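A protein chain is absent from this complex, but the other protein chains hold their places.
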Amino acid sequence: MTELRIAVLGVGMMGADHVARITERTKGAVVTVLNDYFPEKAEALAATIPGSRVINDPLDAIADPEVDAVILATPGPTHEKQLLACLEHNKPVMCEKPLTTDVATSLEIVKREAELGRKLIQVGFMRRFDREYEQLKGFIDDGVFGQILVAHCVHRNPAVPPSFDSSMIVKDSLVHEVDVTRFLFDEEITTVQIIKPSANPGAPEGLQDPQIALFTTESGRHVDTEVFVTTGVAYEVRTEVVGELGSAFIGLDQGLVRKHRNPAQQASGDGRKVAGIWGGDITPSFVERFGDAYDNEIQRWVNAVRRGDNVDGPGAWDGYAAAAVCAAGVKSLESGKAETVDMVSRSSIPGA
Amino acid sequence: MTELRIAVLGVGMMGADHVARITERTKGAVVTVLNDYFPEKAEALAATIPGSRVINDPLDAIADPEVDAVILATPGPTHEKQLLACLEHNKPVMCEKPLTTDVATSLEIVKREAELGRKLIQVGFMRRFDREYEQLKGFIDDGVFGQILVAHCVHRNPAVPPSFDSSMIVKDSLVHEVDVTRFLFDEEITTVQIIKPSANPGAPEGLQDPQIALFTTESGRHVDTEVFVTTGVAYEVRTEVVGELGSAFIGLDQGLVRKHRNPAQQASGDGRKVAGIWGGDITPSFVERFGDAYDNEIQRWVNAVRRGDNVDGPGAWDGYAAAAVCAAGVKSLESGKAETVDMVSRSSIPGA
Amino acid sequence: MTELRIAVLGVGMMGADHVARITERTKGAVVTVLNDYFPEKAEALAATIPGSRVINDPLDAIADPEVDAVILATPGPTHEKQLLACLEHNKPVMCEKPLTTDVATSLEIVKREAELGRKLIQVGFMRRFDREYEQLKGFIDDGVFGQILVAHCVHRNPAVPPSFDSSMIVKDSLVHEVDVTRFLFDEEITTVQIIKPSANPGAPEGLQDPQIALFTTESGRHVDTEVFVTTGVAYEVRTEVVGELGSAFIGLDQGLVRKHRNPAQQASGDGRKVAGIWGGDITPSFVERFGDAYDNEIQRWVNAVRRGDNVDGPGAWDGYAAAAVCAAGVKSLESGKAETVDMVSRSSIPGA
Partner (left out) sequence: MTELRIAVLGVGMMGADHVARITERTKGAVVTVLNDYFPEKAEALAATIPGSRVINDPLDAIADPEVDAVILATPGPTHEKQLLACLEHNKPVMCEKPLTTDVATSLEIVKREAELGRKLIQVGFMRRFDREYEQLKGFIDDGVFGQILVAHCVHRNPAVPPSFDSSMIVKDSLVHEVDVTRFLFDEEITTVQIIKPSANPGAPEGLQDPQIALFTTESGRHVDTEVFVTTGVAYEVRTEVVGELGSAFIGLDQGLVRKHRNPAQQASGDGRKVAGIWGGDITPSFVERFGDAYDNEIQRWVNAVRRGDNVDGPGAWDGYAAAAVCAAGVKSLESGKAETVDMVSRSSIPGA
């Protein structure tokens, strides 16, 4: 079978990572077209990828006859138009979050795809492809913990770009816990509340960080998440689910464990009588933490497209639901109250 | 130096445990007087403790000249009168929680002790004497994590007596996290909200379990606690604090670690391809989990009384503050909203 | 660039696993030829792999013009002849352990390849491609632990086939620790001693299991390994290295951690007062434990062959050295004494 020819739109950190992945590790796929708002970035990358070329207009790239499928790693505001082009040209598309930047346009995308009568859109919630999340989902579905009642999540980043504002913590970071909740529990989130603890003195002026998010789901389950994006420490993601028969934890630290003298103590000359420490490293960013999940996600998507299924993972509806929950979250960030998630019912859109 | 002569009032599970502790392990103390609402229980125990005798009236027991200090392990509703008797007779008293059963009488106790001009009352929040909580407090006070912003707590019991109702989850279980928060952060809790997730199907009809409690402190810190008292699993208590420079976890499982075949798999004949499991036991109750903390608490209290300090740990004010927070919690359990903690300021009571 | 066309010789468990790997996950490679001692097994597999065909004679399969490279997953006794054919036809070959079944023929293979003046042979010691071993090697090479003095290894299997005898524990199981030692320390093993503890009552009659192996390296380092292949529990592999500045552990258990009631206790009605257990699963076999390492090994080998390097990992010399150490181990199994490893020096074979 011939290899899947992929156009990658947007070759920033995420897009370039996908290009490298497909070129070096993804079986059955090849990057044929590259595109970026800055053409010279796309050209520089294309020069290193034999068989690839640059197309400057993203809609032309999508329409190109040498493109079988599309990866969108472009900025969110451009997604709507690009997704519609993919639907129009009947091209399977792997769209990095967000689906679109607002609830209304996300819903519009859901409806357009539903009208087509076939799924073409997958959304890049990579945690569903992480081994531990997959295991946890398997145990839950097998009933090992009985009915799940509560979940606790932690999402910590060492730092964020200077442009990050308080609502982006909801839309860019918390959105992963929104999808994890929906994935693990197979139901929608109905209310969101954002709590604002005393802010990190090390965070940029005006950034509400950390934030505590509370979700209620349709069946009344409770999920709380600490989102803290300026810890200065590492990239830490952790989930605990608690059910009627037991509980489970993923994201605990382990791996190679070292023992050595305490360098902080040696440096400070602190007389505290502790000679040695034990422990290990924490991943510095999502790239190391979820690298295998990304590989898995893209490989399974390529396989699905090649066998005609087009999607193997979260779809447009999941992107819309995430957008709706995040919109309620941003509203709560201002109101300080629990806000109801405003969503249409899935059954109201046949084919969604 | 002569041994401290102690009267233990109430010889149920907790009181009998203290009697055994003092008789077998506490240096410098001896139980001379026993008392219980059921005199035959006190008599049966006294028969095994050389040098002890029973006094049937608790106030007589407190007043007895062969009693230097008192431990109250009686039901909460009797505490007020017994504490006042201890103050009147100038007897140091170690009072198991609660101080009294309502905020007004707790405040009254605080005021009476303050008027005396000397501390006589210690309250039995034993976690402050647990090695890990002590370490955590030490690291926080040393500034290792910078300014603390958030804490996450978990408090799980395998089961509770049939008489347990939803408000007792707040007053009997959550009260420990109230004290832990006040101890670790050295400030008061200002608001409490109780969230009611879908209830455990295995819990008694009408019991709201689990509960999620949210605290805000004076300086704006956020603390959340899962209280779940019918897990059927074990006694699990865990605290994580998150600060501007790092975080710390206590109550993680470890100790002796076993590896063996999976008995669940063997029993069920489940074909899931997992040959073996690793792990260890979890403590069945607070007795095993905090046994050392209780020993430590009583030894340090005895030492303090013998050297004339009378108190070495949480006092009447801490009992009053816990009562005020729990009252707001019970109110929130009904209202579903965040409730403000109604407390007088400490400085308004000179000597408190 | 065209895909690497691979012949897989031997389609038992290991060979079939490689066929699946290359077909589903390895980028840039395709299986074109299959071969097995039982032609119908090869035919059955070929029917599921588009573009593959069966060649019944292994030497014909190697020589076939539609074969760029070879994977040997055939029984050890056939390796010598097949490796020589690969050398003769200038075909890169990935040879599952052992290189050959005795030291003399292994040395002969080393010499023949050296005479060719180019590397064609890689040996399947997959642990070198495991993430934790790679990390450990990196820390050692960076000097994080200073000079390494000692290592402790554990290698446990739940069960072995009935045909397994005591010397196969050395040659099939311990051989991995031989390679790990040589890989981590970059030097040869000079003496081997096998200690025979009281045998597992659950092991087949006559099988010396467990065995304790002691290695001394050229520079005087000590390595001990417990090899225990009938534990009934799981597949467990662990390494600890100890250096002048610290130590490190890999292969500790973690991942998803569950808490639940103790099923053994429930099944037995045992009154021991332990309500709950915590812990996780252990991998049942090398397939789960080292699945990622195999993927990594084959991908890097394919990449190396495609770019003309042919080898990216342990080579014929490593296969020879392992054979020499295992031969000394088998001798010690009988003598009970430390036996010297009888090896030529690498420098005596230019190009080895």
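For clarity, chains are labelled A, B and C in written order, and residue numbers in each chain start from 1.
The working rule: a residue touches a chain if its C-beta (ideal position, glycine included) is under 8 Å from a C-beta of that chain, and two chains touch if they have at least 3 such contacts.
Worth saying up front: this structure is predicted, and the values here are computed from it rather than measured.
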Original post:
Considering the full assembly, with which of the depicted chains is the omitted chain in contact?
Top reply: A, B, C
Subject >> Residue touching the undisplayed chain, where the options are A:Asp60, A:Glu134 or A:Asp253 >> reply: A:Asp253
**OP:** Pick out which of A:Phe183, A:Phe215, A:Tyr235 or A:Tyr294 touches the chain that's been left out of the picture.
**Re:** A:Tyr235
**OP:** Mind listing the subunit A residues that contact the chain we can't see here?
**Re:** 158, 231-236, 253, 257, 259-264, 267, 273-282, 284-285
Subject >> Where the unshown chain meets subunit B, residue by residue >> reply: 1, 24-27, 50, 132, 135-136, 139, 144-145, 245-250, 252-261, 276, 292, 299
**OP:** May I ask you to list the residues on subunit C that touch the chain which is not drawn?
**Re:** 146-147, 149-150, 152, 154, 195, 197-202, 210, 212, 214, 216, 219-222, 224, 226, 228, 231-233, 242, 244-247
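By our rule, only the chains that are shown with their structure count from here on.
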Original post:
Going by CA means, which chain is nearest the middle of everything shown?
Top reply: A
Subject >> Taking each chain's C-alpha mean as its centre, the one farthest from subunit A >> reply: B
**OP:** Please compute the C-alpha centroid of subunit A, do the same for subunit C, then give the distance between them in whole Å.
**Re:** 37
Subject >> Computed distance of Cα centres, subunit B from subunit A, in Å >> reply: 42
**OP:** Round to the nearest whole Å and give the separation of the Cα centres of subunit B and subunit C.
**Re:** 55
Subject >> In subunit B, residues with contacts to at least two other chains >> reply: 231-233
